[in-house]
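In this view, the complex is presented without one of its protein chains, the others remaining in place.
As written, the chain order gives the labels A, B and C, with residue 1 at the start of each chain.
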Amino acid sequence: MSHVHRDDSSSSVNAEAAAGKALDSEDVTIAYVGGGSRQWVPNLVQDLALSSFDGEVRLYDVNVEAAERNAEFGNRVQDDEDATAEWTYTATGDLDAALDGADVVLLSTQYDPTETFVHDLDIPESYGIYGAVSATIGPGGIFRAMRTIPLYRRFAAAIREHCPDAWVFNFTNPVHFVTRALYDEYPGINAVGMCHEVLHARDKLAAFANDHLGMDADRADVSANVKGINHFTWIDEAYVDGVDLWPLLDDLAHGEEGTRTYEPADLEDGSPFTDPWQVSWELYRNFGLLPFAGDRHIVEYATWFLQGGKEGLNRWGVKRTGSDFRAKHWTPAESEQTTDVEAWLSGDRAFDLESSGEVLLDVLGALAGGEEFVTNVNLPNRGQVEGLESGAVVETNALVSASEIRPLSAGGFPRPVRSLLSTHVDTIETVVAAARDGDVDHAFQAFLLDPQVRTLQTEDAREMFAELVDSQEAYLDDWALDDADVLAAADSY
Amino acid sequence: MSHVHRDDSSSSVNAEAAAGKALDSEDVTIAYVGGGSRQWVPNLVQDLALSSFDGEVRLYDVNVEAAERNAEFGNRVQDDEDATAEWTYTATGDLDAALDGADVVLLSTQYDPTETFVHDLDIPESYGIYGAVSATIGPGGIFRAMRTIPLYRRFAAAIREHCPDAWVFNFTNPVHFVTRALYDEYPGINAVGMCHEVLHARDKLAAFANDHLGMDADRADVSANVKGINHFTWIDEAYVDGVDLWPLLDDLAHGEEGTRTYEPADLEDGSPFTDPWQVSWELYRNFGLLPFAGDRHIVEYATWFLQGGKEGLNRWGVKRTGSDFRAKHWTPAESEQTTDVEAWLSGDRAFDLESSGEVLLDVLGALAGGEEFVTNVNLPNRGQVEGLESGAVVETNALVSASEIRPLSAGGFPRPVRSLLSTHVDTIETVVAAARDGDVDHAFQAFLLDPQVRTLQTEDAREMFAELVDSQEAYLDDWALDDADVLAAADSY
Amino acid sequence: MSHVHRDDSSSSVNAEAAAGKALDSEDVTIAYVGGGSRQWVPNLVQDLALSSFDGEVRLYDVNVEAAERNAEFGNRVQDDEDATAEWTYTATGDLDAALDGADVVLLSTQYDPTETFVHDLDIPESYGIYGAVSATIGPGGIFRAMRTIPLYRRFAAAIREHCPDAWVFNFTNPVHFVTRALYDEYPGINAVGMCHEVLHARDKLAAFANDHLGMDADRADVSANVKGINHFTWIDEAYVDGVDLWPLLDDLAHGEEGTRTYEPADLEDGSPFTDPWQVSWELYRNFGLLPFAGDRHIVEYATWFLQGGKEGLNRWGVKRTGSDFRAKHWTPAESEQTTDVEAWLSGDRAFDLESSGEVLLDVLGALAGGEEFVTNVNLPNRGQVEGLESGAVVETNALVSASEIRPLSAGGFPRPVRSLLSTHVDTIETVVAAARDGDVDHAFQAFLLDPQVRTLQTEDAREMFAELVDSQEAYLDDWALDDADVLAAADSY
Partner (left out) sequence: MSHVHRDDSSSSVNAEAAAGKALDSEDVTIAYVGGGSRQWVPNLVQDLALSSFDGEVRLYDVNVEAAERNAEFGNRVQDDEDATAEWTYTATGDLDAALDGADVVLLSTQYDPTETFVHDLDIPESYGIYGAVSATIGPGGIFRAMRTIPLYRRFAAAIREHCPDAWVFNFTNPVHFVTRALYDEYPGINAVGMCHEVLHARDKLAAFANDHLGMDADRADVSANVKGINHFTWIDEAYVDGVDLWPLLDDLAHGEEGTRTYEPADLEDGSPFTDPWQVSWELYRNFGLLPFAGDRHIVEYATWFLQGGKEGLNRWGVKRTGSDFRAKHWTPAESEQTTDVEAWLSGDRAFDLESSGEVLLDVLGALAGGEEFVTNVNLPNRGQVEGLESGAVVETNALVSASEIRPLSAGGFPRPVRSLLSTHVDTIETVVAAARDGDVDHAFQAFLLDPQVRTLQTEDAREMFAELVDSQEAYLDDWALDDADVLAAADSY
């Protein structure tokens, strides 16, 4: 419901982004875009079955077969004796039908990584850029954004047409680029970008409190003033059960915990997801605030740590998720590999209904009138982060209550940290603007701004850009490649 | 604890105003400035006795005797069988001693109204300005601010010296002027302006839900997105137990409830505190947002309703609290009139320990690690209200938790409402700036800006200003009256 | 030519508004919208004949006959022996044809005052609002804007289609509303609002210098730092031939010159255009800056001086231009009254070619590569006035040179003066926004904001608004009158 005239000059984004559709806890319609997913959908199915509200889930996927398998699974789970809620599942390949009148839209899609991510990692590496993830910023992240934004603009347009008031949760990376693009296409959208990184960081703080202060805390007991942009969030206050954690954190930063060093050999056999937080401690020591996402993401934004290639990165205990890892660990919807769902459906594996612990269900519960709670969300800035541009998608805590997701006012940053953030906001805003009319040269300006790219000469940046376009042209057909001066000038395109 | 460099250029007020001193629930030291109060202190005494945390209260007052009586009462209440907490009370006439090392400072003082308020009401009335309250804006409110600000700057300076990290709660009107002046003197202060008006408005919404939707709600069930400045707050969203109240409010505004008219005779015998909300409904119909404070305050800011004198004001069901009322209903600390406390102490009246329902105790409880909750507070704007000036003291909801009072991001306003608010922000900021060096001519510029004053010629405004100065000169001795061109030019000074 | 990407987030108006089409001094095509004018066109004709550049003028008017008479006159003047330039004149009733490929567009139109202005003055007066001019702000000015903006949006759209790069000079009042609306329709327009008031004020300063400092100055020797919005401009610095005039101005303000008082009888027989500047001096004494437009305009914005009706206004030496005056002094294009042009054409009067002294010719000359000079212009704010909203049309000095009109950075205002200005900016921006979709209720919000209207109860404001609509409905057909709640609620519509 729009109560007020929308000519408020103080806001570059018109969306309220805070109050939206009321959810009827007995009849919630969820449209799942990317409904063939082999991991997310099964989790959601179980969480919904264990929830306190009922409804319908429409699984939309270009791979309808995968969606149908998930729907079959979803309906089957309803029969489980532990299920407390009633949900029905349907599968469809028709986006419009899936969205029609939906109360909630979940966005979670992914392209084939062997055709996309692999190049995002390997081509920059050939220019000396050794990104840790290359998925949300840097040359690889920018290209992922360029592939994804046009599709998500179409999603936003379809939402405007078929379910304009729905709550839209975006899980697709790069979360900031993609969520911003949804608002750019449809400023009235109620879209929220969701991410796990901050939750894991809160786990970490709970563990510190338990280990060093003898507390018995978990994530829910941790309150930290999160602010920044997705994957480059910071905190300047942290409490566990009311106890100020800052003196401990300061001690840790300057003690053994915060000053470990690593050799490449140390990481050889470990998981890239182990996170010793050495980058975070180093940034804390230099800037006085603590980063609050995994180090593997932070280094893509605070690019000192990428200098010196593998050795430079490994020194901080960060192990790259390389292209081989990416290709191996992605289970495409159409894969022949047997998945949990198939095993369950075929009876090859016993099924045990259990909660995934995802925060989404808590959010939906609170929106439907259940318990209020505070969690981190990505929303256009309407003041919740002081000093970052109005309208840019920022990440902060928000209070979730019936029909509302309202950010907490997180304050600002000391200038040097704000400066680091602003450059990335400029990259994101420029790519989103360039995507409006598929202006490749405009996107290349954003590419040049990126601190990873600034370690190259402009001519090399142009070559790298052209190679990236060349390698994944099939995914860039919304871009006016033929009109691009940057491609005409590059040799390698 | 200050974690970060303070050169953030994006903020004109340096204070964090959100995170402050941790309270130890077993040992809280409260300094009460204005501790001879006959109403507030007895309420606090009982609330503390029934609370879950212990400590010490120092009652400071220029009238030490009144403070001593309250201290005696406070200590006596501890013996009550229902008391759950342990508190000790002392009285003092030494501000520095009262503040020394305090965890919490409560500010609540008042000047003799027959020497001050009475003129604030009567002199403007003689110029045709028929204010409803004349206590927080308009000519009377500006003069109250001019009397109060210098004293509160001294309080802020003493707090900086004796208890720089204390939580400071200001109850003294005009709350916006006074709270702003505390920050102007000491930007690092953790000061929060407190006010009841929004709580009463939430009661009202609960009553509407009960009467019209058959709910059984009270204030605590009402969630409304409060924003504005103290006594001129608005809401654009309201939920009761998760139910969107807006459709009902829209119906009420356009139906019988919202379109009543009154004659002076209708109000003759009623209390001025009865509030039929007709001004609020009229503003809602015109601007699309609903004011969220008593109509008697709103009309001082939205001055259409003051036009036409008594009849004009009464037409909306608003009855003035005139100078006679003021004089009669104020019980000075030194009054000979027997008060509750005296009656209790003397045994003339039976004492029954009961909670006052004040929100302050909930705030202190949450700060000390108890249950988190949301309530309205007045704090410098760091983004919680979009489109109003950074640093201006605004009123919004805040989440109160251990060691934190963090505003919720309330969004902005449609331009016309923002414009109404901005003029008053300009008045407030100008008076606060003028008070820095007692510049009377500068204060007169603020006076001229006020929409009530703009119904006069500048010459008449000058005369009125001079009469007001003349009538209360004893309370304005921090101002450089001798250097004032405006007074030299006026005939009546 | 657009050299740069236009996604600059820092600007709410995309237009450069500074650099535009190069003029070829031997072939300038001017389209004159309102070309039947009996005063402006003959002046222009003579100025062009005496200029140093040649070209063609297309006179467009709905009254083609009047335009034809002017064209005939224009072509005849070319034969004058003193003519130094070659111009040809044509008349047309086809706007598109007039604009096609034009280099310069002049906008100067007016509605029949007996059907419009007369009501703008008389209806507010019946509500106790005694405006001095009622033509650019206040209830009358807002209605003039409501009548004019839709037409000028169509002009802007036609310019976008037929001569997108042309220099557009708008002389039509209310200059700020109308110029702002041109940019709102076509952000790329090179439109400049032009006005005489500042020029007359510079004459006044020259006269002061001559009278009191024994100088021999004229307007061209006066340099003053103009800033504000049209008809509510101020200066904070003034030099005559390099001499700082401020000490003299300060003396005058506080001496006999600045402290005269008037009785209605003093003004009875005088012209309303005599301007003793008493309002300006009074504002200077109160705010420290000097208004820099005629007092009769200033009082419409600084509304203290309108209080107390005729007597209140006359006290400052300001005489109203009432509705009778308006009706009498307007010479409609189609009037039967013999004009200068007819007299010249018929040979009834001898013709003597002479310059009008209009600044427009100097502007065109500089744009065509002639001498650079500084004059006051109305343009969207891109920083030239600090503290007023970006995109609002403000008035400052500008340097005019070949193909450029570049504002000088005028600095900001002390807060109280900025506050007075901001309220009017909010009114203007709200009306322009409301006009986008003809939203009458939105326009009424702007009406309520106006300080003149704030002397009424909201109900009276509504009645007055409805009466104004009723009186000039024929000129408001772009507005959605049937959907207007404000009109439905008013009795008098």
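Keep this in mind: a contact is a pair of C-beta atoms (placed from the backbone, for glycine too) under 8 Å apart; a residue touches a chain by one contact, two chains touch by 3 or more.
Please read these numbers as outputs of a predicted model, since none were measured by experiment.
Enquirer: For the chain left off this view, which of C:215, C:408 or C:481 is in contact with it?
Expert: In the full complex, the listed residue that touches the missing chain is C:408.
Enquirer: Of the residues C:148, C:190 or C:225, which one touches the chain left out of the display?
Expert: Looking across C:148, C:190 or C:225, the contact with the absent chain belongs to C:225.
Enquirer: List every residue of subunit A that touches the chain not included in the displayed model.
Expert: The list for subunit A reads 282, 285-287, 303-305, 307-308, 312, 315, 414-416, 418-420, 422-423, 426-427, 429-430, 433, 444-446, 448-449, 451, 454-458, 460-461, 485-486, 489.
Enquirer: Across the whole complex, list the residues on subunit C that are touched by the chain not included here.
Expert: 1, 3-11, 16, 18-19, 22, 223, 225, 236-237, 239, 241-244, 246-247, 287-289, 368-369, 374, 382-387, 390, 396, 399, 401-404, 406-416, 418
We take it that only the chains that are shown with their structure count from here on.
Enquirer: Closest chain to the overall C-alpha centroid, by per-chain C-alpha centroid: which is it?
Expert: Centroid comparison flags B as closest.
Enquirer: To the nearest 5 degrees, please report the angle of the rotation taking subunit B's Cα atoms onto subunit C.
Expert: An angle of 180 degrees brings one copy onto the other.
Enquirer: Which subunit A residues reach two or more other chains?
Expert: 5, 7, 9, in rising order.
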